[in-house]
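Missing here is one protein chain; the remaining ones are kept as they sit in the complex.
On to chain A.
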Amino acid sequence: MADATTQQSSRSRDLDKLLLRPGHLVGPAFEPGTELRDDLQKYVRILVVGAGGLGCELLKDLALSGFKNLEVIDMDRIEVSNLNRQFLFRLEDVGKPKAEVAAKRVMERVSGVNIVPHFCRIEDKELEFYSEFSIIVLGLDSIEARSYINAVACGFLEYDSNDNPQEQTMKPMVDGGTEGFKGHARVILPGMTPCFECTIWLFPPQVKFPLCTLAETPRTAAHCIEYAHLIKWDEVHSGKSFDPDNPEHMQWVYLEAAKRAELFGIPGVTYSLTQGVVKNIIPAIASTNAIISAACALETLKIASGCSKTLSNYLTYNGVEGLHTKVTEFVKDKDCLVCGPGILIELDTSVTLKMFIDLVEDHPKLLVSGASVTHRGKNLYMQAPPVLEEMTRSNLSLPLFELMDKFPKGVVHVTGTAGKGDNRQSCLRKLRVAFKGVDGITDTDMAGGA
């Protein structure tokens, strides 16, 4: 009983039951014991991407799930409308960076936990930064940001010569998302389970109204608002871009929309709706965030410790009518550009870095413009910031083969923007480069390629 009493007074009283005792429904590598518990605290580092509704919950849940080394990245500042669910923030915090306040508040409550905040865009961090973490947990509301982090994490995955993913290079991700009473939680083990891009069809693009409807046959309040926002604004304020966070701009759009609605006899234009349409506001409530974050934190604990089997691989929650949860096992897209072995590009040893960048820009499957190139964490060429651009500019005229230390083949990462027109977004692509006529390249090596 002496042992039991000590446990009673231990802070990890409840978690210990799962971490110290053997079980039958556990992960394959589960080795229960105090060493496991201590390792989780000492060596496991978790990155939480996003410090909004999900991020706040995630930080709390992870801090109370046995992890002690957490970091959080978010570029936003706190707004009043966050306070109905982002429970780490108070009225006096409005205007401060979310990541910093969230980290501070959780550390105040849960002693022994260290949380490092990063107040910046996810693209601002070097790839090196992301490689340091054991697991990346996503609490985001944007498809673009998810797609970016997914590409970063999948970029670390290496394949052996038989195109089998190498487990030690796998960077697991746990992704949560919510919209009103609905949400999802998923586990992504790159190379083993489908990545975000494999199942991108789960996130159909937002329906935008055709411009001719806005201009000629508006029918709804939203049409009037989008007319004011997308057409009228530019007509009147030539050159000045619309800022959704500027209340005067918002007020202007609202008044213009109201005028147009009156002209066409269309009801329903309100200030609240104007904000909703223009900022594409996704309704949010505390309970869905709590459920989805909890599921994500639990999966993170299970992946890190093996203390139970994990979700395989996609959980949907729908609380609109009663309550529905469903688990779907999606399958990997074997031709996925992001988590697959990567596109194979064959080059002559004489091809310079500049030529390579041009080639990437024109490649029909890539179309990456403004490309920056890294190899094994080394910057070969960086478009920005100017200091780095200047430092790496001289590489442009050198053969890529030399820059890659004359290895016959290797993996390079290319970051830039992809897409056309309004659809441009940051992207990261992994490319397998092989040099022709160099020893070590055989026909069989090339067979599994592009």
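A few notes on this one:
What we mean here is this: a contact is a pair of C-beta atoms (placed from the backbone, for glycine too) under 8 Å apart; a residue touches a chain by one contact, two chains touch by 3 or more; residues count from 1.
Keep this in mind: contacts and distances are computed from a predicted model.
The complex includes a chain that is not drawn, and of the options "DNA-directed RNA polymerases I, II, and III subunit RPABC1", "NEDD8-activating enzyme E1 regulatory subunit", "DNA 5'-3' helicase" or "Polynucleotide 5'-hydroxyl-kinase GRC3" the UniProt name matching it is "NEDD8-activating enzyme E1 regulatory subunit".
Checked against the hidden chain, the listed residues A:239, A:322 or A:386 yield one contact partner: A:322.
Remark: the omitted chain is touched by one listed residue; of A:122, A:154, A:269 or A:301 this is A:301. Remark: the omitted chain is touched by one listed residue; of A:211, A:236, A:281 or A:331 this is A:281.
In the full complex, the hidden chain is touched by chain A at residues 1, 3-4, 7-18, 21-25, 57, 60-61, 64-65, 80-81, 83-85, 87, 90-91, 108-111, 180-181, 185, 213, 217-220, 264-267, 272, 275-276, 281-291, 293-295, 297-298, 301, 308-312, 315, 318-325, 327.
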